[in-house]
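Here's the structure we're looking at; comments come further down.
Removed: one protein chain of the complex. Kept in place: all other protein chains.
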Amino acid sequence: MASHYVVRDVDRADPAVIAALRDAGVATAHEAAGRIGLLGPSIQARQAGSAIAGSAITVTCHPGDNLMIHAAVEVCRPGDVLVVTTTSPSTDGMFGDLLATSLLARGVIGLVSDAGVRDIASLRGMDFPVWSRAVHAQGTVKASPGSVNVPVVAAGQLVRPGDIVIADDDGVCVLPASRGPEVAAAAAKRIANEAEKREKLAAGTLGVDMYNLRPLLADLGVEYVDRLPDDGRA
Amino acid sequence: MASHYVVRDVDRADPAVIAALRDAGVATAHEAAGRIGLLGPSIQARQAGSAIAGSAITVTCHPGDNLMIHAAVEVCRPGDVLVVTTTSPSTDGMFGDLLATSLLARGVIGLVSDAGVRDIASLRGMDFPVWSRAVHAQGTVKASPGSVNVPVVAAGQLVRPGDIVIADDDGVCVLPASRGPEVAAAAAKRIANEAEKREKLAAGTLGVDMYNLRPLLADLGVEYVDRLPDDGRA
Amino acid sequence: MASHYVVRDVDRADPAVIAALRDAGVATAHEAAGRIGLLGPSIQARQAGSAIAGSAITVTCHPGDNLMIHAAVEVCRPGDVLVVTTTSPSTDGMFGDLLATSLLARGVIGLVSDAGVRDIASLRGMDFPVWSRAVHAQGTVKASPGSVNVPVVAAGQLVRPGDIVIADDDGVCVLPASRGPEVAAAAAKRIANEAEKREKLAAGTLGVDMYNLRPLLADLGVEYVDRLPDDGRA
Amino acid sequence: MASHYVVRDVDRADPAVIAALRDAGVATAHEAAGRIGLLGPSIQARQAGSAIAGSAITVTCHPGDNLMIHAAVEVCRPGDVLVVTTTSPSTDGMFGDLLATSLLARGVIGLVSDAGVRDIASLRGMDFPVWSRAVHAQGTVKASPGSVNVPVVAAGQLVRPGDIVIADDDGVCVLPASRGPEVAAAAAKRIANEAEKREKLAAGTLGVDMYNLRPLLADLGVEYVDRLPDDGRA
Amino acid sequence: MASHYVVRDVDRADPAVIAALRDAGVATAHEAAGRIGLLGPSIQARQAGSAIAGSAITVTCHPGDNLMIHAAVEVCRPGDVLVVTTTSPSTDGMFGDLLATSLLARGVIGLVSDAGVRDIASLRGMDFPVWSRAVHAQGTVKASPGSVNVPVVAAGQLVRPGDIVIADDDGVCVLPASRGPEVAAAAAKRIANEAEKREKLAAGTLGVDMYNLRPLLADLGVEYVDRLPDDGRA
Partner (left out) sequence: MASHYVVRDVDRADPAVIAALRDAGVATAHEAAGRIGLLGPSIQARQAGSAIAGSAITVTCHPGDNLMIHAAVEVCRPGDVLVVTTTSPSTDGMFGDLLATSLLARGVIGLVSDAGVRDIASLRGMDFPVWSRAVHAQGTVKASPGSVNVPVVAAGQLVRPGDIVIADDDGVCVLPASRGPEVAAAAAKRIANEAEKREKLAAGTLGVDMYNLRPLLADLGVEYVDRLPDDGRA
């Protein structure tokens, strides 16, 4: 028999670490962590310019049923990010402005959903940022069980309760809370390093020189020619 | 033999009812009607912040052919919404700023298309809102017959001529004109009801209490625990 | 054995012709050229309101590997547009703000990619427009060879080095440089012609009359009726 | 309020007409009817070589819930085809060998589903043919209402209770029962006509001659040349 | 920094339990486990009639790179099933008959891949069953690191090394090894139970009676009528 749980306690990462990762952004945090943790591009930002990071409260629902989102609100704390999945693919609008109002009252800072959201104009007006698979108004029921704060898979990525969720215009990245400090430190180095690189590139230095790629290109047999020698077939 | 018609007369709903449903919006009207009428999420708003409602003038075209859109203009009246479909899937840009100019001259307030639109920057500049499956510039011909004002299927939803079309950032919903007054009344009640709910939720009341979901959760066997008891497999 | 080349020299079209095609825009240039050259709608504008035209510098990469983009920078000149493809489908974020900085330093005016981009907020802030299949932060390696300035296929369309690339909110169109002057002239005529048509349509003239479509509709057997005669099956 | 019905009585077409349309097959019936009635290619035959026709018993279910399929069995009669849809997109395996056993006991001859099926090896072994959007084992609940024998949309096509459903390796086509005799007659003519054409084509006659297409090709400006005159850009 | 591992030791489930689950099949095992563990329908059987179960050896590769599959062979044992994923979506043909030969030599009984396979005619001839996202011949390189026997996500489902993998014509299901005995027992009960149900249904008993669904239908407001009372809008 399947068991359904609402797990109340979640270990959350240090707020300072979370803030540092939010400022680093999705792309930098993902790289700093060794290219892990990205949700697939099917989950997209549904507003422009929002950048958040927080602790994951995870939810798994029956498709077309948002009962467990309601159950999840109670265990949320300020700074959390709600991560919603369904047991089979769905684009239903299982989240809208009423749930956002409720989450804002708990201090939740955003939603990541592998299904649909609705009332998107209101959500934008409320400054409650969402990342979702779809915008769709399809109504849902409250009839089937699911779980809160169990490991889930969203857009092809495992998300555990308490994971650090970073989301911005590039999408969504999750990291184990335990790796937060190390990744935040690596991200800070990377940012400094990139500033320097950016300056060089802006001044006209080529990446093939800056990264010393010419020997690799030669090793791989890439030939430099003035004109394409043959029939030009790609 | 298939027959092709341009049907001139369409029974339209009461403008006051239509206006009430526009103000209610797609999500509320869909719910007030008993969760019917939504077009699928493949048809998306191609601008932000537009909200319209009007009577459906329906068009069915051969793929890659916009002849029947031209034929449809003549039967449009102020306040109508053009709903375009193709007999097989297409993303061609069969609608652009010239057709929008022509429709605006007839008082048409927007387009819903299960194919592509082009000149999207101009359409946004003209304040002519469109909901479509794609933005694509692919040119089309005028060579094959189709029909105007016959029942069509757009994004998985049946649309009849004269149906009330409601469209906003959440997508598109259609309703039979005959159900308009009843749905508008139900939507008004729902809006009042939601205002009250919103206030409670903003004040910290939980949805599980407001909707009395705790007994249901218990009946469904959802257990509240402090920590996940087993290996945490979702 | 497959050969990998970086081709240094590309014949570019006349800048005045390129500018004329940029001003004409994607939809008009595509029509003026005889409805050719459009990339499929899977490649979309990732900002609103940008309109560019330039000479194609083409790149083909191994999926998940952006080595050849780095190699391509060196052969770019002011006014060029980088066109990136992969040897099999990919949505990885193989292009971000560092590469954009480097391209801006070379005078490159935009990117068309059949894969993903990242740092999208920064790219928008830098006014470096991109058209791509995805926004995704997935990091890539620099390990496998590819080519620069060979013919490639992007979103189902053949693109040759030196092709004129036109990109705006409607998508992307490419034309052989040799056809540029003829297409620019045809586009100018079309624009004049459309201004006249637009005025007529705005004044209430119907397209079926302006394009003389009534005889065609009759020939195709389209019947005008006041009411649908049968069971209304579309 | 949405209403949910199980409609007991359905007007069925003449069995001789249905049999004639089954023998004609999907492609011929679709053409004979004037190119109407086809379900989209997302619904595919899940076995090879089955060809059926029968009267549609329609079902609409909540996604992830097969309650209404159980309710539908009772109103089925020998020769019927069950047509299952969901109120929002789903690939769940809401139909398997137990339901097939029950339908076979009622004389039902096949299933068309806009969702998933499971136990596919058993279904093949039982000679119960299915056309579906997916094969997937995902289990479903019995918790939400729906309707039996109301009009539904399956794979983009309106299906009414009692419609003639024709299904074979090419897919699925539906026709209003009232049009059955006329379409069966047209199909018979078409089959005779095609036999004659097939003989001519097999003997080497060209379609361009048999259909007299050369004047059309000339009118459309298609030029016959020995070699491609320009740079060969398609 | 990301770390890449080849983990040698995996705890495997009891062969008798695995065999029982293979005989139960994907749909029954998934239900017996409480409707968990299914991989999405994007991973399909690439042959008909194969049914296997074994212990998961997991692999994660860079897209377009099959280096780590070669590394995985060494840690496989008789009865294992190889589960291959990529760090971003790929349909490349990273597995073919040479790798199958190598796996057969190790006693591996099948492949589940979230990417592509090739040499499919040979694989069928060798009786080496595969479940994959695609059949595609695209060649791959051996240049980037990955891991063997770490948790992976395949078609939206978490798979851990040593999980019991069950695969047949319905798709693929995975279960934690620790739950094997309990699920096998539940499956045996379910099979017995279904045999009884099948007999009743074959004899004409209705599911609505056998499952006692009539009270539920009444509670949910489903009305039984002889004819559809209104305009028949679904």
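Should a chain be cited, it is by its letter among A, B, C, D and E, assigned in written order, with residues numbered from 1 in that chain.
Here is the rule we go by: a contact is a pair of C-beta atoms (placed from the backbone, for glycine too) under 8 Å apart; a residue touches a chain by one contact, two chains touch by 3 or more.
Keep in mind that what you see is a predicted model, and the values were worked out from it rather than measured.
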{"item": "Listed residues D:V6, D:L21 or D:L38, member touching the removed chain", "value": "D:L38"}
{"item": "Residues from chain C at the interface with the omitted partner, ascending", "value": "1-3, 33-36, 40, 87, 89, 151, 153, 156-158, 186"}
{"item": "In chain E, positions touching the absent partner", "value": "3-9, 60, 67-68, 70-71, 73-74, 91, 93, 96-99, 101-102, 104-106, 116, 118-121, 134-139, 142-147, 149-153, 160-161"}
{"item": "Contacts of chain B with the absent chain, listed as residue ranges", "value": "62-65, 87-92, 136, 138, 141, 143-144"}
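By definition in this document, only the chains that are shown with their structure count from here on.
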{"item": "Interface residue overlap between copies chain A and chain D, same or different (over half shared)", "value": "same"}
{"item": "Distance from chain C to chain A - Cα centre to Cα centre, in angstrom", "value": "29"}
{"item": "Contacts with two or more other chains, residues of chain E listed in rising order", "value": "35-36, 40, 87, 89, 158, 233-234"}
